[in-house]
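One chain of protein is taken out of this complex; the other chains stay put.
Going by the order they are written in, the chains are A and B; count residues from 1 in each one.
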Amino acid sequence: MASYLVASLVVLLILGFPMFMVMMVPSVTALAFFQSHIPIFTLVQRMIGGISPFPLTAVPLFILAADIMLKGEMAKRLTRFAEVLVGHLTGGLAHTTILASLIFGAVSGSTQATVAAIGSNMYPTLIKRGYSRSFATALIVNASDVSQLIPPSIMLIVYGVVTGTSISSLFIAGIIPGLLLGLAFMVYSWYWAKKNNIPKNQKPTFGNLKQATIEAIGPLGFTLIIIGGIYSGTFSPTEAAAVAVGYSFIMETFVFRSITIKDMGAIALKSGTTTALVFVLIGGAEAMVWLLTISRIPLTVSTFIIGLNSSPLALLLLINVTFFIALMFFNPISAVVVITPLFLPVIKALGIDPVHLGVLITLNAAIGSATPPFGVDLFTACAIFRLPFNTVVKGVGPFVICGIIVLLVLTVFPEMVTFLPRLLL
Amino acid sequence: KAKHTFTLGHTEPTNVSTHLAALKFAELISERTNGDIEIVIHPNSELGAAADQAQMVQSGAISMAMLPAGHVATIVPEVQIFTIPFLFPGDIHEMARIVNGPAINVLNKDFSEKDIELLAVLPHAPKQFTSNKPINVPADFKGQKIRTMASPLIVESYKLLGATPVPINYHEVYTALQLGTVDGEENPFWAIGEMKFYEVQKYIVESNHAYLATIFFMNKAMLSGLPADYRDIVIKTAHEILPYQLEAELKIDKENEEKIRAHKGTTVTVLSADAVAEFKAIMKPVKDIYIKMAGDSGKEVLETYEREMSK
């Protein structure tokens, strides 16, 4: 059945079928042929199940907040500020994108929400400053990876629960790898900007800086309120998305008077359509994952790998490869829930620290959200920027390589992950 | 090769007694039917959220499931009886005996109408209150934000105490407690320990005030489609796994209780008998709310259980 699934999927993908069909046609036909006792409508139920987890609500709401800011004043002011601040450095704007994603992703905990919120603000400026479309989207998509590693992270929580590992240890362990990943992206961006001769701004005068800062106080307050609100417990990361909508709406309508209440219908329609494009695919992926799970395919694969009787390091590398491949298709949370428990007994038997494994898997999941064919962040970028899938995928390669390098370094040197929690807890 | 393959889904990690009960069930069934019936277990919400899995058992997409009572109540509202505080005895063995006694047949009538068969009720260790302010009497709950499951009876119970119940997803509770989004929550010691809630809570009150119950049920047509002798084996075995489940449950609960007591910065106290009486008096109306929600059949279930308990 697995080979039928993969084969039919590849054919539909290459022919250029809409992506939701690429997921649903193989799943529905495979269920009908190989598991005929299961009602086919179960796959429609899984589509609903895939999109209804509450934390996902943050995605449409951050998209909406971003659309309000784009239609109004805030996005312009924010990017002007970023430009003045670091525009004179090589790859300055790219660094800004990475830093903004790191801060924002850290609090929202969702890579898609980060793509939506930071990406829609930074993308137009990046293009205007001479960055290519595929570099800009790849940068945005990958910079969001960091959000999975910097606490609070939904992925780390899920891993902690599934494996019974201390969530606070996991949170602390994620910090260094998260920063490392951000750094790797910055190095590549610096190189890319240098090679492509992205023009630098003149060093800003104090007057310029002052004016841009004053203009940006409102929009920057947005970041402060969101981050402050989450870390003070005023609202949850998911609710923060709704607060973001409220804040940008009030600022744009009443402070900047750049949009009216009447505009909200059209803005919500745009954000809603973007959301639907992505969520249909999240639902479709869940349907496929369910079929694989009920057919015990993940179990077969893990039994085979464990049967190879390899050393701890080799096993970790094999697990990395398994996750890397699985995450091209699975959504990250399903992958952790379905695959991790299969390896857990052998991990424990070999004396591998579950905190170490958790961070590796989470990093894998983050990279996987940007790997074709089914990278959820890629879809988000396609939907938000209305770009063809190929354009978005084109520039992703070097970033994924950066991610893999960090992953390998962390695999070989577990201390880089485990030393901070040991020091602090 | 097995003649019948049944899928069993549940939503707990593999170290929770639910999973151990499922494993024991699969082992005993295979043994007793000479391998004719194979049970394939999917833990960890692999097959979907609890309410989705309940629906799958109804439609026959999966064969059986072990799910929290609160979610099964989305299909069979009468099941909410297990979430009523201070109704069942504080001793878990006693609780298990009563809920699986003759009264279970009354409850099963409500399951049968929904294309499912109730096999057994697996109780977990009783729940305790946790908070950042000491809780000795019901009045201490006034104005506190307490995380609860999204179950109407539990929400009503906390409203009666003057607290603000806030339903939050189980996986987000740790962060919510840490950041102070909510002040407290309720869970058995093992859950408080496994989820590390004690790291972010100052006080734990041993209140044994209510139960989490796992409902073990099966698709009706699949059960009745089995030969009579195999059907009996399935029904009997579902009850015989109870002692194993309880043993595992108490062991993990005790271990976590000790771990929590040894943790500096967490104070564990016991609710006094007077306070218990006070809580009971205040929470009494929950029963009426239950009857209002679960109707005449709910009333019948409640009366049957109360009769069993007074014996």
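Odds and ends about this structure:
Here is the rule we use: a residue touches a chain if its C-beta (ideal position, glycine included) is under 8 Å from a C-beta of that chain, and two chains touch if they have at least 3 such contacts.
Here is the rule we go by: contacts and distances are computed from a predicted model.
Protein name for the hidden chain, per its UniProt entry and selected from "succinate dehydrogenase", "Cation:proton antiporter", "Sulfate transport system permease protein CysW" or "DctQ8": "DctQ8". Partners of the chain left out, restricted to shown chains and counted across the full complex, are A, B.
Within the complete assembly, B:Pro165 is the residue of B:Pro85, B:Pro165 or B:Pro188 that touches the hidden chain. In the complete complex, the residue from B:Asn15, B:Ser30 or B:Thr74 that touches the missing chain is B:Thr74. Here one chain is not drawn; of B:Arg32, B:His124, B:Lys145 or B:His171, the residue touching it is B:Lys145. Checked against the full complex, the one of A:Leu5, A:Ile51 or A:Ile319 touching the unshown chain is A:Ile51.
One chain is missing from the display, and on subunit B it is touched by residues 51, 54-55, 58-59, 70-71, 73-75, 77, 114-115, 143, 145, 149-152, 155, 159, 164-167, 169, 181, 293. Across the interface with the omitted chain, subunit A contributes residues 13-22, 24-25, 28, 39-45, 47-48, 51-52, 54, 56-57, 60-61, 64, 234-235, 238-239, 241-243, 245-246, 264-266, 268-269, 271-273, 275-277, 279-281, 283, 372-373, 379, 382-383, 386, 388-390.
Methods note: only the chains that are shown with their structure count from here on.
With each centre defined as the average position of its C-alpha atoms, the distance from subunit A to subunit B rounds to 35 Å. Within the complex formed with subunit A, the residues of subunit B that make contact are 7, 13-15, 40, 42-49, 52, 55-56, 59-62, 168-169, 171-172, 174-176, 178-181, 194-196, 199. Residues 37-39, 41-42, 45-46, 49, 52-55, 152, 154, 157-158, 161-164, 166-168, 230-238, 290, 293-294, 296, 337-338, 341, 344 of subunit A are the ones that touch subunit B when the two sit in their complex.
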